[in-house]
Each structure stands twice: as C-alpha cells, then as structure tokens.
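Here it is, the structure, as structure tokens.
Missing here: one protein chain of the complex. Every other protein chain is in place.
What follows is subunit A.
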Amino acid sequence: MSKQYKYKQAKITEEFIDVDDEIQNSTQQTGYAWEEEYKRSWDVLQEDEDGSLKRTVENLQHRKRKRLFRDTATIRRGIIRHMFLIVDLSEAMMEKDLRPSRLDLTLLYAEQFILEYFDQNPISQLGIIVTKGGYAEKLSDLTEILIIMGSLTTCDPGDIYDTIDNLVNENIRVSVVGLAAEVQICKLMCKKTKGTYGVVLNEAHFKDLLFEIIPPPPVSATQNKAELVIMGFPSSVTDASPSLCACHSKPTIGGFICARCHSKICDLPTDCPVCELTLVSSPHLARSYHHLFPINNFVEVPWNNSVSSTHCFSCQIPFPPLLGVRGGAVPIENSGRYKCNKCHQHFCIDCDVFVHEVIHNCPGCLATTH
C-alpha cells in the first residue's frame, strides 16, 4: 500500500468518527468519502425504545458541548513552553485496533497537534524524538515531555525510578498517551511529574487526549519568578527604492523599523543590532491572550425562559419555536438556546461551540453595552 493512499484512508477514518467536530475538519476536503462513509455510520445512530433517533442526536450535541466546559478561572499560565514529543515506533504500533493502524493515526494526529500547538503557543518550542529498537535520540534540552506509546513494555538502560526522580528535580513535566493499556510505571511517572496520563478508548478519544495537552499549562508558584522584559513592536515598511538593513548591511526593499532607534531590520523576532532592544511582532504575542482572559461558559436556557428570543444573537439562525407542548407531541428536551450570563443574550449551539473554541470573544458582550 503506498504511503499516500494510507494517508488518505487515515483522513477518512477521522472524518466520520469525529462527526461533531466540523471546525477542525473544515480545512480538509475528504478524498474517497463514499468508500468509507457507510461503513460504520449506522453504528453511531441507534434508535431508542420508541424507534426515534432524537436521543442519539442529542447525545452528539452534548458530546460537542462537553468538551467546552473548561476552567474559566484566571490562573497563571506558562506561555513560553519547551516540549518534547516522543513517538513510539516499535512493532506494537502496527496493531490495527485503531484504524487504519496505530501508527498512521498517530502520525496524522501528530501533524495536527503540531499545527495547533504552535497556533496556541506561538513563542514556544517543540522537539520530536522517536523510539525504536531500544534506541532514542535526543535533540536538545526542553522542559516538557509528551509520549505517545503503543507498546506495553519499556526497555530502560538504567533504573527507571532514578530517571523519574531526575525528571522531578529538573521540573520536567511528563504526559503520556497510551494506545494499549494502562502501564503502572507510566502512571507513576506522570503523577510524580504533574503531567497527565490517559489511555485511548477509540480514535476520537485519542485526539481529545492529545489535544488536551495543547493549552499552556498552569505554572506552579515555586517555578521561576516572572520578570518584565522591555520589548519593541516595530512597524513594517516597503520602500520604493532599496536601502541597507542594519543586520546584514544588504540592500532590501521591505523590512521592519526598530521602535527606538529607527534602524531597518530584515526579520522578527530579533534583537536590534543598533540599540539592542528586543523586537517582536505584537500579533505573535497577542495570539496567546485568549488564554489569559477566557470567556465564561454559556448556560443552557430552560424552555420557560426562552420564549422571548426568536433567533441566535450572533448568527441570526431562528430558534425552534415552542410547538411540542400544544401539539400534544413530546416536547423537545432542550430549547436549543444557550445564554451568556454576562450579557444575557441567547446563542445557538453552533455559535456556543464556535465562540468558545475559535473566537474566544462573546459577541453579545462586545456588541452591546450592558
């Protein structure tokens, strides 16, 4: 089987299992959707006693919301991270219990993980290590470790307990995603180093476990003291005629102008070669702000309070009207409205998910002056 074909298969698998996660999939157009689409889709949909699918659909919706409930308390987060991703490439990864195989799925998710990691942690670093046949190669010293492990056994050259103690001493957090079954030593290691340990149930759960590690972790009080660093936010320029840059002394047309001494620099982030001011791109820093100011979780609106709202505040989609009670049919269990407790506007479930996962702004709070 060619590599490319395997990759396509992996995409398809992911597509139908993660029915509720269209935001992340919207960028991936599926290849042969018709080949796989029907294979297991009816396993997901199961009729209840009355032969209705309503409950299944609701479950799907709730699963979507479940992931949303995050801690909105303000905590101190370490935004500059240094993490190793360790991928097990032993024979155990060829098992096909996760489809298409543990290895293919891992590679697919690792690719998405890395993209998302740098999106949410723009000024962090990531190293990758693969382990195979008793060897692992380290690239550089970083402070966090994430292991994706398919094997049930480890082969340790020294005493693993000594290694764990060293990790604790060096303040290195270890998280493990196990693909097979719980391994006691991994659990102990994660617990001691304040990392997370999880064993995957199925393909979608694998992704959940992996992506939980992306948001910057809280920082314990004992870790290094925070310092204020002076930084400049240069503006970019495009000149009509080339001029010399301060860093390479080469004629360039475009560049960035140092905020303090106004010399021209080719690329960011850097230290100004003339006045030694640290220059960064402010949008880079701004990417992390939503971690600092998380928005409140929306609450479900019960039927009796929701009669007044006719449509979603942000996307204008009409809400289901109050029909069921009068018609004698079973009333729909939830009203489809979700409320922000600050601005009291009602939103649909899609906007609720979108607002918390993508925008990180409450449109109601920003668009009204309550």
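In this text, a residue touches a chain if its C-beta (ideal position, glycine included) is under 8 Å from a C-beta of that chain, and two chains touch if they have at least 3 such contacts; residues count from 1.
What we mean here is this: contacts and distances are computed from a predicted model.
Per the UniProt record, the chain missing from the shown structure is "General transcription and DNA repair factor IIH subunit TFB4", taken from the list "General transcription and DNA repair factor IIH subunit TFB4", "Cyclin-C1-1", "Molecular chaperone MKKS" or "Pescadillo homolog". Checked against the full complex, the candidates A:Q112, A:N171, A:S281 or A:N334 give a single residue touching the omitted chain, namely A:S281.
For subunit A, the residues touching the absent chain in the complete assembly are 22-23, 26-27, 29, 74-80, 119, 123, 219, 221, 225-238, 254, 256, 259-260, 277, 280-283, 285-290, 292-293, 310-318, 350-351, 354-355, 358-363, 365-369.
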